[in-house]
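Of the protein chains in this complex, all but one are displayed in their positions.
Chain IDs A and B follow the sequence of writing; residue 1 opens each chain.
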Amino acid sequence: MNGHSILKYVFFDIIRNKWLVIYTAVLFALCSGIIYLSRDETKSIASILNIVLIIVPLVSIIFGSMHFYNSKEFIQMLLTQPVKRSAIFKAEYTGIAISLSFGFIIGAVTPLLFTGISKAIFLLLFAGIFLSLIFSAIAFYFSISIDEKVKGIGILLFLWLFFSVLFDGIILLFYLMFSDYPLEKFTIFFTLLNPVDISRIMIILNLDLSALLGYTGATFLKFFGSASGLIITIVSLCLWVIIPVFLANKKFKRKNF
Amino acid sequence: MIKRVFNISLFSLFCFIFSPPALYSGVIYVGGESNIISIRQALETASDGDIIIIKEGIYKEYNLIVSKKLQIIGENYPVIDGDGKDEIFTVRADGCVFKNLVIKNTGISFLKDIAGIKVENCKNVLIENNIFDNTFFAVYLSGTDSCKIISNNVIGSATSESFSGNGIHLWKCRNILIENNQVSGQRDGIYIEFSTYCKINKNFSYKNLRYGLHFMFSEGNSYVKNTFRQNGAGVAVMYTKNIEMINNSFEDNWGPNSYGLLLKDIDKSYISGNSFRRNTTGIYMEGSNGTTINGNSFFSNGWAIKILGNCYEDSVKNNNFLNNTFDVSTNSSQNSNLFDSNYWDKYYGYDLDKDSFGDVPYRPVSLFSTVAENSPDAMLLLRSFLVDLLDVTEKVFPVFIPETLVDNKPQMKMIYYDKN
Partner (left out) sequence: MIKISRLNKTYNKLKALDNVDLFFEKGEIVALLGPNGSGKTTLLKSILGLVLPESGDIFVNGKNIKRDFRYREMIGYMPQTASYPENLKVEEVLKIIKDIRNKKEYEDELMKELKIEEMYCKKINALSQGMKQRLSAALTFLFDSDIIILDEPTAGLDPASADYLKMKILKEKTKGKLIIVTTHIISEVEELADRFIFMHEGRVKIEDGIDKLKVQNNGFRKSISNLFKEYEWS
């Protein structure tokens, strides 16, 4: 009973947050603009994919950590009430995760639905929601662990940069250094370590762009297209949500406020 | 009334005196109410210049050798079914005509090129308006001259390259016209080897396993206004020179190893007015020299043009590049080809002097395409934010991409061609 009422108000609080509204509006404007300008479905999904892969993690990280830091005193207050700690954590995380996912769905997916429904749009929806869940969980973990707001957000921004840019840089370096070796299996494993890459490759393979990937693409398509590959993808994305949420909850339960 | 009869007999007399021998040749009917029930029988009884008219029906026959000058014409598309045994018609006489036939189910062989109609070492054969259904090779011309293959429909059922033959196959031929045919489901739609002065116009070649049209060692041919759709690769031109490729359409040749047009070791050819849409690679050039690519459109391809380092003195002018993932890619840091006056949709320059050409040169090769050319696995990073960042940086401070691969006069607006 307690957890639900907290969740309800956390949710009320967040959806009235102007930044969430701005996030949704900006996404909506960008996506509608791209669709309007490019006219070609594959092309517009590909461009929206770029935005989703950059903006969704960034906003999730900033929004999640800001929310936590700003409501720290209220959380303290809630903690002095007869409620379980984990109930408060669940309420806060669920509230953020649901709000961000809704913002994403309304902002990015509704404009796409006007172009028709396809597998790629479905996957984009899937990826966007997962990225929202994953990066808000990571944001929670670090803002619970680190009391100084500036330091916490700094670390989170670095992580965002790591997953969106540096990680691919490492892969690229690997390719350049070891271009004579067959690296497909290794890369499949390696990309599973980065939720942004999992999402990107999953969508590209379903966007006909896969043909551009040549032999590597064929290997990947075989992996990600197969039933077991799909299961591994979904499992690894789920783990990417579950593990940070679990760790954050553990931190939360043991935190001194 | 009397006058009319007189006129007719006068006309007959006139014909009798001046017309060529063919006109008073005999007409032999096969099938229907005729006594002759097989084509083989008709071929045996016929003499030079006769017309064999095959009535509607199914004829289970194969290994029919045509060694006299005959016109073999179907009425309501009779079906000649080889039952998967062997070749159906083998033609060894000049001036034969094959019209309105359905030729079906040849044998399949690895030792012998079995065809629906094979023409060997003769000339002036016309093959028109036939349907080839499930033939190993449909039309096979070997050592022939001045033949016409017009308005045939070839429907193959090939599933693997090694178990299939070509639709229209030319071997050591001259002066052949291939026009208005539809070919699908073969290995190569149209295959041309050691042949010259052939014209291939207005054909539609689609869903063939390997190439829509394939030239090997064949100089001085031209193909115009054809459409190549959903083939392994649209057209392959190999080891040859002086080929004219004009106003064709290369569409949806899409797959890990697909091309719209594949050029390998060719010289001095002319590619103009073609449209390349949705191909993995629009034009792939390897060892191509002195070829002109002028006034073509490249829309929504993976790579519009891939030009390898062993291509020299080619020129790419007045083309439209729109919506391609990569415009040009190369594996070399050198370039001796000319890029000039093209329209590039990714060009963001300005035109202060209003001469309709951008004032800043455009470099159509992106860093990422160069990297991916050298280590293809890196393609996996397609659409990664990192890649976009690298490309932007490289555009501002070019280091890796070829210095001279640059369009100094990029068009500000898309070019509209007057196509006839």
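In the analysis below, a residue touches a chain if its C-beta (ideal position, glycine included) is under 8 Å from a C-beta of that chain, and two chains touch if they have at least 3 such contacts.
Since the model is a prediction, treat every value here as computed from it, not as a measurement.
For the chain that does not appear, the touching partners among the shown chains are A. From the options A:Thr42, A:Ser71 or A:Ser236, the residue with contact to the chain not on display is A:Ser71. What chain A contributes to its contact with the hidden chain is residues 1-2, 5-6, 9-10, 12-14, 16-17, 70-74, 76-85, 254, 256-257.
Methods note: only the chains that are shown with their structure count from here on.
Distance from the chain A centre to the chain B centre is 49 Å, each centre being the mean of its Cα atoms.
Residue ranges on chain B touching chain A, taken from their complex, read 254-258, 280, 300, 302-303, 323, 325, 371, 374-389.
On chain A, the positions that touch chain B within their shared complex are 38, 40, 42-43, 46, 49-50, 53-54, 164-166, 168-169, 171-172, 175-176, 179, 183-184, 187, 191, 197, 200-201, 204, 208-218, 220.
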